[in-house]
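In this view, the complex is presented without one of its protein chains, the others remaining in place.
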Amino acid sequence: MTWKEKVHEVIYEADTTAGKVFDVALLIMILVSLALVVLDSVNHLNLEYHTLFLTLEWIITIFFTIEYILRIICINKPKKYIFSFYGIVDFLSTIPLYISLIFAGSGALLSLRALRLLRVFRIFKLVRYTGAGSRVAVSLKKSLPKILIFLYSVVVISFIAGTIMYLVEGPENGYTSIPVGIYWTIVTLTTVGFGDIHPVTPLGQFVATIIMLLGYGIIAVPTGIVTAEMTKEHIKSNTQVCYNCGENEHKDEAEFCHNCGYNLNKGKKEKKEIKE
Amino acid sequence: MTWKEKVHEVIYEADTTAGKVFDVALLIMILVSLALVVLDSVNHLNLEYHTLFLTLEWIITIFFTIEYILRIICINKPKKYIFSFYGIVDFLSTIPLYISLIFAGSGALLSLRALRLLRVFRIFKLVRYTGAGSRVAVSLKKSLPKILIFLYSVVVISFIAGTIMYLVEGPENGYTSIPVGIYWTIVTLTTVGFGDIHPVTPLGQFVATIIMLLGYGIIAVPTGIVTAEMTKEHIKSNTQVCYNCGENEHKDEAEFCHNCGYNLNKGKKEKKEIKE
Amino acid sequence: MTWKEKVHEVIYEADTTAGKVFDVALLIMILVSLALVVLDSVNHLNLEYHTLFLTLEWIITIFFTIEYILRIICINKPKKYIFSFYGIVDFLSTIPLYISLIFAGSGALLSLRALRLLRVFRIFKLVRYTGAGSRVAVSLKKSLPKILIFLYSVVVISFIAGTIMYLVEGPENGYTSIPVGIYWTIVTLTTVGFGDIHPVTPLGQFVATIIMLLGYGIIAVPTGIVTAEMTKEHIKSNTQVCYNCGENEHKDEAEFCHNCGYNLNKGKKEKKEIKE
Partner (left out) sequence: MTWKEKVHEVIYEADTTAGKVFDVALLIMILVSLALVVLDSVNHLNLEYHTLFLTLEWIITIFFTIEYILRIICINKPKKYIFSFYGIVDFLSTIPLYISLIFAGSGALLSLRALRLLRVFRIFKLVRYTGAGSRVAVSLKKSLPKILIFLYSVVVISFIAGTIMYLVEGPENGYTSIPVGIYWTIVTLTTVGFGDIHPVTPLGQFVATIIMLLGYGIIAVPTGIVTAEMTKEHIKSNTQVCYNCGENEHKDEAEFCHNCGYNLNKGKKEKKEIKE
C-alpha cells in the first residue's frame, strides 16, 4: 500500500479511524467556513472582529487548498474529480482569498465566497441519510412529476389573475405592471401575504378574496399528492409471493405464508446452497 | 385529398410532421404573444423597446389572422368553430391591433389584448396531460362538491366574523364597513395576512386570535378531502372482473364475486392446469 | 284540516307547492336582509341609497313580523318555539326597526340588526346538506376532540413563546405586554403574519425563526387528524359479517361473501318474509 493509497483511504473513505477523524475535521471546517460567510455580512461584527475573521479565513483556505491538492494527487483519474460537481465546488470555495490578493477589494468576491455554501451538500454526503430520511426522499421523488404539473397550473392561474389585478387596481395602487401583478398573485396564492402591495379598491378586494379562497382550496393538492404517496408505501410493503399458494402482500419480516403456512424462504435457501 | 383537407390535417391534427411543426410554431407564437402582453405593461421596457414590441405584435397578429381564416375555410361547419370557446378566444386575441388602427390610442385596448392569455388553455390542449396529471385532475373533480360546500361554510363564517370585527374595531381602526371586515376575515382565515388592516384594540386582537385558530383548524378540511380521494385510488387497486356477472372493484383477497357468488379464480385455475 | 293546519304545513313543512314557494321566498328575504346589513355599513352607499334601503328594510321587517306571528299562532306549543334558538333569532331579527321608532338614532341598533346574520343558519336548514357535506361533517365531528387537544397545546405554546418574545423584544419594539406577545405568537404560529408587530432585534428574529419552524411543523397535526378520519371511512366501509364463514369487511354493495360465496342477505330476507 503506497502513501497515495493511504491518503486516498483517509480522504475518500470512512472505514479507518484516520478516515473518520478527517471526515469530522472536514465537517467542522465546512461549518466554520459557512459561519464566516454568514457573520462576515453583518456589518458591525465585520468591523469589530476583522482580524479574527481574516485569520480564520486563512486557516480554512489553507486547509481547503491542501485537501484539494491531495484529492487530485491520490486519485487515479484526477480529471474526473476536477470536473465533477464536488470538484468544481471544492475549487471555487478555495480560491476567493487568493483572488483578493491579486485584485484588492473586489466587491464581487463575496458572491464567490457564497458558493462555499454549496459545500453543505457534502455534509449530506458525510452524515448519511437515516432510513427515515431516505424514505421521505423516495416519496418526494415519486411525487415530483405530479407536483410539477400542479406548480405549472399555479403559474398559469397566476398569469391570468395577475393580469386581472393589474387591470382592476392599476399602477396608482401599486400594481405597476403585469409582472408585479403576477408576483402579488403568487404571494397571495401561496398564503405568504407580505402586504407590500395589497388591493385598495372594493372590486380589487373582491377579486383578491376569490384568489385567496382558490389558494386555500388548492393548497390541498400538493399535500394530497405527497400524503397519498407516503401512505401507499405502508400498504404495499412487500412483493414476496408464496411458492405454494401464490398469496402475496406478506409482511416485511414474514417467514411463513399467512395463507397456507408454507416456508417463504425455502426456495431461496436451496438456491443459495447450490451456489456455495 | 383536397388542399382544404390537407390544411385541416395540419391545423387541427398532430399526426403528420407538418401538423407537429405547426403545433410547435403555434405554441411559440402563443408564448411570445403572452410575453408581449406582460412585458408591454412594464413602463420602462415599453419606452425602450417600443419599435421591437410593435414589430413582434404585427408578426403575431398576421400569423393569428392567417391561422383564424384557415381554420374557418378548411372546416365543414365554420359556424360551430366560430362560436366555440376557442373560436371566440382566437378571434378576440387577433383583432386588438386592427382596432387600434381605427381608434388611435384607446386605453381599453390593453384589456382586450389581455384576453390573449386565454390562449394558454390551447397549450394545455397541445401538451396533453401526462398520466400523473390526469389522475390528479380526476381526484380534484371528485373532491369538488365537498370543497365547494367547505368554501360555502368559510364564506358564512366570514360574514359573521367580519360583522363582529366591524362592530368591535370600527371605522377608526380601518374596518370602514362590513364588506371590508369580511375581506379582512378571509385574508386572515386563509392565513394570507397582508397586514394592511389589522386589529388594534385588545378585544379585536382577542377575536382575531380565535379567527386565526379557527382558520388553522379548518385548513385541514380541504386537505383531508383531497388526500382521502387520492388515497382511495390506491386502496381500490384491484382490477379483477367477474367472469359471470362482469362486476369489478373486488377486494384484494376476494375468492368469490360479491355480486353473484361466482368463483372468481375458477377460470384462471383451469387455464393453469392446462398449461402444466 | 283547519286553516291553522294549512298554514302550519306551508310554514313548517316543504312537501306542498305552497310550502316550497314559501321556503324560496323566505330564502330570498333572508339574503336580501343580509345584503342590507352589509351594504348599509358602507358609508357612501348609505348616503346615496338611503330611501331605497329604508323601504326594503320596512318590507323585510313586515314580512318577518307576519312570519313570526303566524309561526306562533299555528303551532301547538308556542312557548317551545319562542324560546328555541330559531325563535329567539327570528324575534331579534324582526324588532330593530320598531326599536328605532321609539329610540330615534340609537347607535347600538346596528349591532342588533347584525344578529339577523344568524338567520343564515336557517338557510343551512332549508338547503339540506347533500351526502357529500354530511360525510365531511361526520369526519369533522369525530376529529373534534383531537383537534381541541391540539388547539389547547397551541395555546400553551403561545403563552410560553409570547412571554419569551415580550422579554426579548420589549415594549420599545411593539411587544407592549405579554397578551400582545401571545397575540403575535398566534399570528405567527398560524402562518397569518400581519406584520403589524414583528421582531427587530437579532435575538428576537432568531426566536421568531424557531417559532415559525415550529408552526410549520405542527400545521401538519390538524391535517393529519382530519385526513386519517376521512380515509378511515373508506377502509371500514361496512360492518356486515357472513353467516357462513364469519368473514367481514365486505364492500357496501356486496350481496355474496367474497370468501365463501354465501348469500349475505339471505338471513335478512327470511326475517322480512316472516314479518310480512
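Going in written order, the chains are labelled A, B and C, and every chain counts its residues from 1.
In the analysis below, contacts are C-beta pairs under 8 Å (C-beta built on N, C-alpha and C of every residue); 3 or more make two chains touch, one makes a residue touch a chain.
In this text the structure is predicted, and so the values were computed from the model without any measurement.
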Residue, one of A:L54, A:I99, A:V120 or A:V138, that touches the chain absent here: A:V120
Absent-chain contact - pick from A:T2, A:T17 or A:N43: A:N43
Residue in contact with the excluded chain [from A:I95, A:L140 or A:V200]: A:L140
Absent-chain interface as seen on chain A, which is shown: 34, 37-39, 41-43, 110-111, 114, 117-118, 120, 129-130, 132-133, 135-136, 139-140, 143, 147, 150-151, 154-155, 179-180, 182-183, 186-187, 189-196, 219, 222-227, 229-231, 233-235, 249-251, 253-263
Touch list for chain B against the chain that is not drawn: 191-195, 223, 227, 231, 253
Residues of chain C in contact with the chain not shown: 145-146, 149-150, 156, 159-160, 163-164, 166-167, 171, 176-179, 182, 188, 191-195, 198, 202, 205-206, 208-209, 212-213, 215-217, 219-221, 223-225, 227-228, 231-232, 235-236, 249
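Please note the rule applied: only the chains that are shown with their structure count from here on.
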Between chain C and chain A, distance of the C-alpha-averaged centres to the nearest whole Å: 42
Overlap residues in chain B, where contacts from two or more other chains coincide: 150, 179, 182, 191-195, 219, 223-225, 227, 231, 235
